[in-house]
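Heads up, one of the protein chains got dropped from this complex, but the rest are sitting where they should.
Moving on, here comes chain A:
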Amino acid sequence: MSILDQPPSSSQLSSSSMAGGGMTRRQAWGLFWLLAAALVAWLVFAVWPDWLNAILISKKAFVSAILNGITLAGLYFLVASGFTLIFGLMRNVNLAHGSLYLLGAYIGYEVANRTGYWLLGVASGFIVLAAVGVVMQIFVFRRLEGDDLRQTLVSIGISIVAADLMLAVWAGGTYQIAVPEWLDGALTLPVITAVRSNGASVFLTYPLYRLVVLAAAIVIGVGLWLMLNKTRVGMMIRAGVDDRAMLSASGVNVHAVFAIVFAVGAGLAGFAGVVGGSALSVAPGEDVRYLLASLVVVIVGGMGSISGAAIGALLIGLAEQIGLVYFPTYGIVLTFVIMVVALAVRPRGIMGKAR
């Protein structure tokens, strides 16, 4: 028995001695993340000492920036997930994606304003833009299939015409979609920002609506993941991302799959338009802003990957808001640096696959 026992124990010895300090690489990473999580938890929940307040302006500013960053990331994810889905399947860089966002916002504004139901506005933003997406796919992009440069050029042309026509209809003013009462107001979070001299703690308050946006983004992200990984259509989409010709050869109507993906992607852009237009505002020029956001998110996260879009959105949203607080006029440089570093380390993006 003792002889039989020996080989495993010796191999264990050698493996542990190979890893050096008695810890595998995986364990080291686990420890690192655990420490990082503990640090973040401490930063969020503890009352800060003065020296930390002095470095990071104030705890309120810091935690608000983080929360703003995460909620903005939710919005960016909604816009960018459609962009990355369309790109991954059709190799189609739809540079009119920002225009879809803005059109959705305007339509949501009109519907919510006329009917008085905000939810109806959100729904119409999704449905109308999904229809627009299908029309674009069938009448424009299908004709140029396999020629990605021309598809991109056409989408640029569409975005120019769309921006000009939207300017004609809705003029240059700024609109704000009214949030319903049950979503309005602020929520007090169990986070102490400071302690008054009389010993009472000051808790952080945060707009309820922004947290709802974040929750919606998470729900939709999980829903997309489930759709892609657990349904038949999702299986077809994933197969199409990997090898379109093979999917077509195995008897699947590829054009129907393309139309579905385009509808979902454009619809999500429209949905994000209404949701974002309620949190922020709707104005000409927002199309370029969200196009830039989706471009950077997708470049950083990796084209065609939903989880990559989530990671990219989180990075860019946080960078933008933290930059806004700590180095106001250089904030965009931070975004830019993230993009360059991501490209330098992983040219295909963090979750991107080599093709």
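Note that in this section a contact is a pair of C-beta atoms (placed from the backbone, for glycine too) under 8 Å apart; a residue touches a chain by one contact, two chains touch by 3 or more; residues count from 1.
Just so it is clear, contacts and distances are computed from a predicted model.
For the omitted chain of this complex, the UniProt record lists the protein as "Amino acid/amide ABC transporter membrane protein 2 (HAAT family)", which is one of "Amino acid/amide ABC transporter membrane protein 2 (HAAT family)", "Formyltransferase/hydrolase complex Fhc subunit C", "3-oxoacyl-[acyl-carrier-protein] synthase 2" or "Imelysin".
One of A:80, A:93 or A:237 touches the chain omitted from the figure, and that residue is A:93. In the complete assembly, the contact with the undisplayed chain comes from A:339, out of A:79, A:122, A:191 or A:339.
Counting the whole complex, the residues of chain A in touch with the unshown chain are 91, 93, 95, 143-144, 147-150, 152-154, 156-158, 160-161, 163-165, 167-168, 288, 291-292, 295-296, 298-299, 303, 328-333, 335-336, 339-340, 343-344, 347-348.
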